[in-house]
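Note that one protein chain is taken out, while the other chains of the complex remain in position.
Letters A and B name the chains as they come in the text, with residue numbers starting at 1 for each one.
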Amino acid sequence: MTVIPTKPPTRRTSAGGWDNFQRRYAPYIFISPFFVLFLIFGLFPIIFNAYLAFHQWTPGTGLGEMKFVGFRNFADNWTDPTFWQSLRNTAALAVESGLPQHLIAIPLAFAIHTGLKKAQHLITAVYFLPYITSVVAISVIFFTLLSWQYGVINAILGALHQLPLIGGLFPGEKVNWLGEKSLVQPSIAAVIVWRYVGWNMLLYLSGLQAIPGELYEAAAIDGATKSQQLRYITLPLLRPTIFLAVTLSLIGGFQLFEEPFILTNGTGGTSGAGLTTIMYMLRTYVSYTEAGLAAAMAWMLFVVIGILTVVNNLLFGRSGLAGNEGRR
Amino acid sequence: MTSAPAPKPLSKAARPAAGISGRAPLSRLGAIALLAFGGLLTLLPFYFMFIFATHPRQEIFSIPPPVWFGDHLGANYDSLLSRIPFWRNLWNSLYLSVLTTGTTLFFCSLGGFAFAMYDFKGKNFLFGSLLTTLLIPSSLNIVPYALIMQALGWIDTPRALWIPGMASAFGIFLMRQYIGSAIPKELVEAARIDGASEFTTYRKVIVPLTGPAMATLGLVTFVQSWNNFLGPLIIFRSAETYTAPLALRTLQSIANTDWGALMCGVVLTVIPLLIIFAFASKRLIEGLTAGAVKG
Partner (left out) sequence: MKIQRLLAVTALLTLSLASAQDKTVLTVGVFPDLDSVVKAALPGFYKLYPNIEIKINSLAYGDHHNALTTALSTGKGANDVEAIDFGYVAKFAEGNGMTDLSKAPFGAGAYKDQFLSFTFPQATTQDGRIVGMPTDIGPGSMFFRTDLLAKAGVRPAQMNASWESYIENGKKVVAANPGTFLIPDASEAASIILRTGLKSGDGLYFDKTNKVLISPSNPRYVRAFTIAKAIRDAKLDAKAGGAFSPEWTTAFQKGNLATEFSGAWLVGHMQNWLAKDFAGKWNAQDLPGKTFASWGGSFYGIPAQSQNKDAAWTFIKYMTTDKNQQVLAFKTTGAFPALKAAPRDTVFAQGVAYLGDQKARVIWRNAASKITPIDVNKLDSVAEQIVNDALTTVLDGSKDIPTALADAQRLVERRTR
């Protein structure tokens, strides 16, 4: 408690009224920038899209050309098998990429936080690098790595296959990572994991730093092992951070676009196995030029994400969403 | 593992002796090996990025790809500068990202402070609506966004990008989570009793203790602003106002991309991020020390 530089009650002479005022309205003033900006720049696009969802409109024709069509756009999406396929793909990719991200990031952050002191800086930096790499670089690099006939990964696997004894563990034929229906999703997921593990690790690191060290000391004195500490101290106290990170992964996962788009050259891959809903929505907007259908699709996706977020909130978020209660 | 329990505390008391100590059990070595392996794996694509920047196009796509630096960096650099005003573009990016990051840090920590430390009417509703805005897929906003910016006359100016980006829902969310769990309410109470105004409390109590979260948010905001592509595409209209990613994209034709020049530009664009990152991660580590003070 001694952190606060004790400061004499100062120079508030005529400020009795002001003091009450600022005390009362401070929180509103503090949060107002976001809401003001949102009202100006955020709300209009939402309303515009809501309006658009009930119209037929070809972007590029000018705003005067909108035609009211009622709920037809929603009905059309609802009966569109490709829309449902894209939702299934999105969910599958969110799980395939989301779970490993956190299962790697939490122990990683814990290990870095507790185990490494000198190398901490370096390791954190290394794992975070993919996050700051540009999309252009990612596309070139992963194509080079994952290429079927000429890729580095297949070259390595081929070499390993030649080894005695363990050679049988590795495929003898070149694997078509991005061209095989069953491999498209895992390949995309691997790239996403690569890109975002460091980011989640960072979130968890900053969460871990909020856990007081005395708790570990006490536990260690009681004879708790590292893994017991992780389980009984770290994880429970990390829950707000887990909630934050999982929520962000969920939202990000369902708005997944860049990686599958790049890795499938925008096609969604063979049999459309890598086509996510946002990709399909943008395709509907840009190449099918059905802006109304796309807007309706955005709203339907919004509902799906909303439902999942509520579920996530029930699972992890009891102390995460509703204010401060339950924390010390 | 079972014999491990010699205290390995985290607090300031143990810090001087900290480090990977000599009595590491096997499992610990294993963990370190795993960490190092994962780190190498993570670095590999990044490494190739630098390698590719030093090779001409034919070599980048040759099989096996080059694994060591080539001698084409200078040529790639010259080719890059002959095609786009790269340094001008980089400056545009810097200007935009610094403004966005600075304002975001200020407004989001302020907002996060309010949501974490105050009870006020409508708080849950307001916070809920803030979270809801995170769920909206932004990819469809191209046309309405362009309409607003045209109405305001902000086309081809950086403020069309940094002003709307001054406060993000994500940033407030992150700051609120951190402030709520890392800073005891009593500190704020104490400051009030000492007669500090609310803003002074924010400045003197909250800001110094949110180092790691500020570093995280600052880093992420900077990176996103730096790599942002769709926004600048709508706003900027000429080679002189383009940001670096936009300018680099103009090098990419369907067929005739000079990948060497492109990779050279990509690497040069990443370097400022690395510098920022070095700074931010230092703050992150310093946050460890700050964590020990409270409690």
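Here is the rule we go by: a residue touches a chain if its C-beta (ideal position, glycine included) is under 8 Å from a C-beta of that chain, and two chains touch if they have at least 3 such contacts.
None of these values were measured; they are calculated from a predicted model.
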Listed by label, the shown chains touching the absent chain are A, B
Touch assignment to the omitted chain, from B:57, B:72 or B:176, lands on B:57
Across A:68, A:84 or A:288, the one contacting the chain not displayed is A:288
Across A:29, A:50 or A:63, the one contacting the chain not displayed is A:63
Even though one chain is not shown, chain B touches it at residues 57-58, 61-63, 142-143, 146-147, 150, 155, 233-234, 237-239, 246, 249-256
Had the left-out chain been drawn, it would touch chain A at residues 58-63, 65, 76, 79-82, 140, 143-144, 147-150, 176, 179-181, 265, 267-268, 270-272, 283, 286-289
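As a convention for this text, only the chains that are shown with their structure count from here on.
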Whole-Å distance, C-alpha centre of chain A to that of chain B, is 14
In the complex, the residues of chain A that touch chain B are 1, 3-10, 12, 19, 22-23, 26-28, 30-31, 33-35, 37-38, 40-42, 44-46, 48-49, 59, 104, 108, 111-121, 123-138, 140-142, 144-145, 147, 149-152, 155, 194, 197-199, 202-203, 205-207, 209-214, 216-217, 220-221, 223-227, 237, 240-241, 243-244, 248, 251, 255, 257, 278, 281-282, 285, 291, 294-295, 298, 301-302, 305-306, 309, 320-324, 327-328
